[in-house]
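In this view, the complex is presented without one of its protein chains, the others remaining in place.
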Amino acid sequence: MLRLTAMKMHNLLPLSRAEFVAACHPDGILLPDQGCHHYGLIVQYEDTDAGGIVYHAHYLNYAERARSAVLRAGGIHLGARLRSTGEGIIIRQVEARYHAPAQLHDQIIVVTRLEQLKRASLWLAQHIISPETGLIFARLLVEGVWVNKKYAPCRFPDDVREIITHLSVAGEGTA
Amino acid sequence: MLRLTAMKMHNLLPLSRAEFVAACHPDGILLPDQGCHHYGLIVQYEDTDAGGIVYHAHYLNYAERARSAVLRAGGIHLGARLRSTGEGIIIRQVEARYHAPAQLHDQIIVVTRLEQLKRASLWLAQHIISPETGLIFARLLVEGVWVNKKYAPCRFPDDVREIITHLSVAGEGTA
Amino acid sequence: MLRLTAMKMHNLLPLSRAEFVAACHPDGILLPDQGCHHYGLIVQYEDTDAGGIVYHAHYLNYAERARSAVLRAGGIHLGARLRSTGEGIIIRQVEARYHAPAQLHDQIIVVTRLEQLKRASLWLAQHIISPETGLIFARLLVEGVWVNKKYAPCRFPDDVREIITHLSVAGEGTA
Partner (left out) sequence: MLRLTAMKMHNLLPLSRAEFVAACHPDGILLPDQGCHHYGLIVQYEDTDAGGIVYHAHYLNYAERARSAVLRAGGIHLGARLRSTGEGIIIRQVEARYHAPAQLHDQIIVVTRLEQLKRASLWLAQHIISPETGLIFARLLVEGVWVNKKYAPCRFPDDVREIITHLSVAGEGTA
């Protein structure tokens, strides 16, 4: 198996085919007992590059889709809110480590956990993995900020805050 | 509802929420009785532009994801085949008509039907619609060609041809 | 040379290296004597797919960049106008024919001509070619509509209309 670093395996995996398919639900699957969220997807042509593998910036897209799915799983429709209030999430920092290249039509699971939750910002750990083998393709740390329509940070709405707290076992992120 | 042309509605829709979720299966849903395939997805941030709507080229991506899902539904893994034989599908023509703009986090169904099947090429009609209302966002006609690793057209493999014939009621496309 | 159809060559090309570089100006180059606009770019990793060639939907992006460059060449800043008035161009139809696949780091010229100009809409012919050989990678016909912030078609502003008329030798498009 191709890899760029010492092989890293995710401890909760592999998943069964049925578990992967369930994670392909448009909201993904919120797993409060495990303090995380699973979001399944398939690597598409548009995601790959001439090197035959997923173009490195697209892992950030996978992570974004998973974050939106977390909110949908909590009944929060970011698109409608953006249009009505101008509020939404902006990304302030990303740290991405690439361990092994995913390839065309591979199955992918994005595992999202809360690392730290503040008044107007949060850190999420998002691991992008193979559900079949547990191999970690990439690990992302993402800092998001809740902003108003002038892009000024403002307090997370209560409903957004509540759904986020399900992303850690303790119900609270830890740095 | 926003629209660019006289409103067009799809005759098989709306779908129930359960039907939409079922179409979000990574293989979509093949409906041989109806001679078509449904593929569900959500409009993501990466798909939208500063106009607040889906960037027009991304509807072609949605159609591509649906085509790959059709093949997966037939047990055909294009990525593995590309890597082992160098064969795959190249797009030769696209005709796209945009009727109404899809917005961030909208639900989407891609309905794929066979229009014409030849020895090494085919025409598909792919409608991109709202499962909730039946509103047609865009209609695509796509000509694909099966090519070898030198991009020369060659006969569709039998397994690919067989799955494609499920995309029309008669089991044969008609021009 | 790879190709998907009988080889097509563009009649104004090849360009010299200096001409290609000049067309990479952020506004491209308006050539009123020839009734067209040249926009130069390089195929980037992000544009290619696992087939080793430019992903078919990305030719629509190249054409869009060229259209924005035409307007900038006429002193029109679409981004600022969108933010201040909500007006802009929406694409209503695209017909794309792919003739030969462009590859990573190839040089590209988008040649844009006016086909037809109406009160609130236009048709452009956009050829995507190799400046070195004149080989045509793809030919697009694109119908754009000027819309207000509710996406309703409205009359082209005079300054936009004026710059567009430079895209045909007669100063008028012909169907």
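Every chain is named by a letter (A, B and C) in the order it is written, and numbering of its residues begins at 1.
Keep this in mind: a residue touches a chain if its C-beta (ideal position, glycine included) is under 8 Å from a C-beta of that chain, and two chains touch if they have at least 3 such contacts.
Quick caveat, the model's predicted, so the values are computed rather than measured.
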- [ ] Could you tell me which shown chains are touched by the chain that is not displayed?
- [x] A, B, C
Task: Contact partner of the left-out chain, one of A:A23, A:C36 or A:L60 - done: A:L60
Open item on the list: Using the touch definition from the top, which of C:H25, C:R113 or C:R161 touches the missing chain?
Closed with: C:H25
TODO: Kindly note down the residues of chain C that lie in touch with the hidden chain.
DONE: 20-21, 24-26, 40-46, 52, 61, 64-65, 68-69, 72, 77-80, 82-83, 103-107
TODO: Could I get the residues of chain B that touch the absent chain, sorted low to high?
DONE: 45-46, 48-53, 55, 57, 103-104
Task: Touching residues on chain A - with respect to the absent chain - done: 2-5, 50-51, 53, 56-58, 60-61, 64, 79, 82, 88, 90-98, 101, 145, 147, 150-151, 153
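As a working rule, only the chains that are shown with their structure count from here on.
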Open item on the list: If I superpose the C-alpha trace of chain A onto chain B, what rotation angle comes out, expressed in steps of 5 degrees from 0 to 180?
Closed with: 180
Open item on the list: I'd like to verify one number: the distance from the centre of chain A to the centre of chain C, where each centre is the average of its C-alpha atoms, in whole angstrom.
Closed with: 36
- [ ] Mind checking the centre-to-centre distance between chain B and chain C? Centres are C-alpha means, answer in whole Å.
- [x] 26
Task: Interface hub residues of chain B, defined as touching at least two other chains - done: 61, 64, 79, 82
